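A single protein chain has been omitted; all remaining protein chains appear in their positions.
Naming follows writing order (A and B), and every chain is counted from residue 1.
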Amino acid sequence: MILPLPDLPSFDYIRPKSYQQVSELLHQQSEDVRPFMGGTDLFVQMRDQIIAPKILVDVKLLPGMISIEYDHEVGLHLGAAVNLNAIAKHPEVIEYYPLLVEAANSVASYQLRNRATIGGNLCNASPAADMAPSLLILEAKLIAVGLNGERVIPVNEFFRAPGENALERGELLKRIEIKPPPEGWFGKYLKLGRNAEGDLAIAGVAVLGFPDQTAESGYRFRIALSSVAPTPIQALKAEEILNQGPISEESIEAAAITSRDACQPIDDVRASGNYRKAMVEVLIRRGLEEVWSAIQVGG
Amino acid sequence: MAKHIISLTVNGVREYVEVPSNMTLLTLLRERLGLTGTKDGCSAGECGACTVLMNFEPVNACLTLAVEAEDAVILTVEGLPQDGRLDPVQQAIIDHGATQCGFCTPGVILSARALLDRNPSPSEWEIKDALRGNLCRCTGYTRIIRAIQDAAVGGADD
Partner (left out) sequence: MTEHHEVPSPIGEKVKRVDALDKVTGEAVFADDLKFGSDLLHGRVVRSVHPHALIKGIDSSKALTLPGVKAVVTGEDTTNRIGLYLKDRYTFCRDRVRYVGDPVAGVIATSVEIAETGCDLIDIEYQFLEPVLDPLQGIQERAPLIHPDLGEYPVADFIFPKPGTNISNHFKVRKGDVEAAWSNCEVIIEKSFHVPHIQHAPIEPHVAVAQVDHTGRITLWGSSQSPFAQRNLIAESLGISQRDVRVISPYVGGGFGSKAGVSMEALAVVMAQAVPGHPVKVRLTREEEFFCAFVRQGLVAKIKVGATKDGKLLAMKTEYYWDAGAYTEYGVNITRAAGYSSTGPYEIPNVWCDSYCVYTNHPVGGPMRGFGMPEIHWGIEQVMDMVAEELQMDKVDFRLLNCLRAGSITATGSEMHPTGLTECITQSAQAIQWSTEETASAPHKRRGKGIAIMWKAPAMPPNAGSSAWIRFNEDATISIGIGGQELGQGSHTVATQMAAATLGVPMEWIHISGPIDTEYSPYEWQTVASRLTWSMGNAIVEAAKDARGQILDLVAEHWGEDSQNLDIKEGLVISYRSEQTLPLQNLVVYGLPKADGSGWRGGPIIGHGNFMPTYVTSLDYETGQGERAVVHFTTGCQAVDLEVDTETGQITLLRVASAFDVGKAINPDQVRAQMEGGVVQGASTTLFEHLKLEDGVPVNPSFVDYRIASSVDAPAEIIPIIVEVPQDDGPWGARGIGEHSMVPTAPAIANALADALNLRILDLPLTAEKVFFALQEKGGAT
């Protein structure tokens, strides 16, 4: 039947003792075992009978999974099970990475964000993942842990296809590492939903800019998008236009159009592909204008 | 399916319960502990009727496992009045006529309580933003927002 189950189907809930134990479980019974953090997507998928895990491993209980650490030298380390409100409330995230705060606050509702985790948002590999564009332009590194220890996956290699990520059998996303922010930077996450706030993105756009003498324009921009391609993507060609400069109304428009053309959005129940493309152009232009005016003043 | 014996504090009362793995906190509260003030409107974390405070923060009880509430402090609408006095948010909802059918009301009140606890004088926008996970089909939200503004002021006086 097309209708979801009335209740959660049966499974066993396990509190793991170590990362090693999780990796072993995930390795041995990869079809039947699922790491469990907030459950906000997992439970919905289970009721929809998209997946039917027999064991949920509550990995948020493992050491480091809900820690947030910031250091001026190293940057920001987020445990994979850190919930989105914890990110949005953290004083150093607010100070140094306001872009992440914007992205986190754009998700669903306050109570859901108390459960929804950054790791879950990434691992679901939804094209609409709200945290993904910001992490892409912040060049985050994802730390996976498996039977053979830890492995670094650059975030731009993490999303493979809708619902498919780069974790291998037995691997668990443990931590997200983000470099210290570049000097003088400003970022913006703009999201368009069907109603004013809290919807899944019809289109999501993250824009980052900062002064950089190695760029021809003297500024470096980064742009990433959600909900407009099979995975969250970067708009590298558009970035290049701006990095070459000069930054002007025309180059911003060109970057917006180039970003739009880089999208391969689908028609779905939320919006048509054509609308998504059109909105990418609008959002990128708005984001770039805002970022440009901020970094000029700030720089 | 494994069962778990957990202890938790609900509205100030220590409870020991045996729960199956797939039991939600919502089912535990409503069907085991008889606390039916918490409502099930969508079972998917979208409507907010099941909002309760878990360790002082609002969560959708329909998306939280009972077993996760081990050692947690849970507050439901039934636990809000203190010494026989309604919480200022409850009183303000009455005073402003900000409940109609009442099905969303317990969840709204708990979201509002948590908001005022973390931000005693929220702006109108902050109130709207904090409530966006509590769908109400009756009131149009305007009275709820005014009631919370009022409770914020009244709460400061307390």
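Convention: a residue touches a chain if its C-beta (ideal position, glycine included) is under 8 Å from a C-beta of that chain, and two chains touch if they have at least 3 such contacts.
Remember, predicted model here, so these are calculated numbers, not experimental data.
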The one of B:Val17, B:Ala61 or B:Val77 in touch with the missing chain is B:Val77
Touch with the omitted chain, as defined above, among B:Leu33, B:Leu116 or B:Leu131: B:Leu131
Those residues of chain A that touch the unshown chain are 1-7, 9-10, 192, 194-200, 202, 269-272, 274-275, 278-279, 282
Contact with the hidden chain only, please: which chain B residues? 30, 34-44, 46-47, 49, 76-78, 80-81, 86, 90-91, 93-95, 97, 99-106, 109, 127-129, 131-145
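Definition applied: only the chains that are shown with their structure count from here on.
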Could you state the distance in Å from the CA-based centre of chain A to that of chain B? 29
Given the complex with chain A, which residues does chain B contribute to the contact? 1-2, 4, 20-22, 24, 27, 43-45, 48, 51, 54, 57-60, 63-65, 67-68, 111, 114-115, 129-130, 132-134
Interfacial residue positions of chain A with respect to chain B in the complex: 6-13, 38-40, 43-44, 47, 56, 58, 85, 105, 108-112, 114-115, 197-198
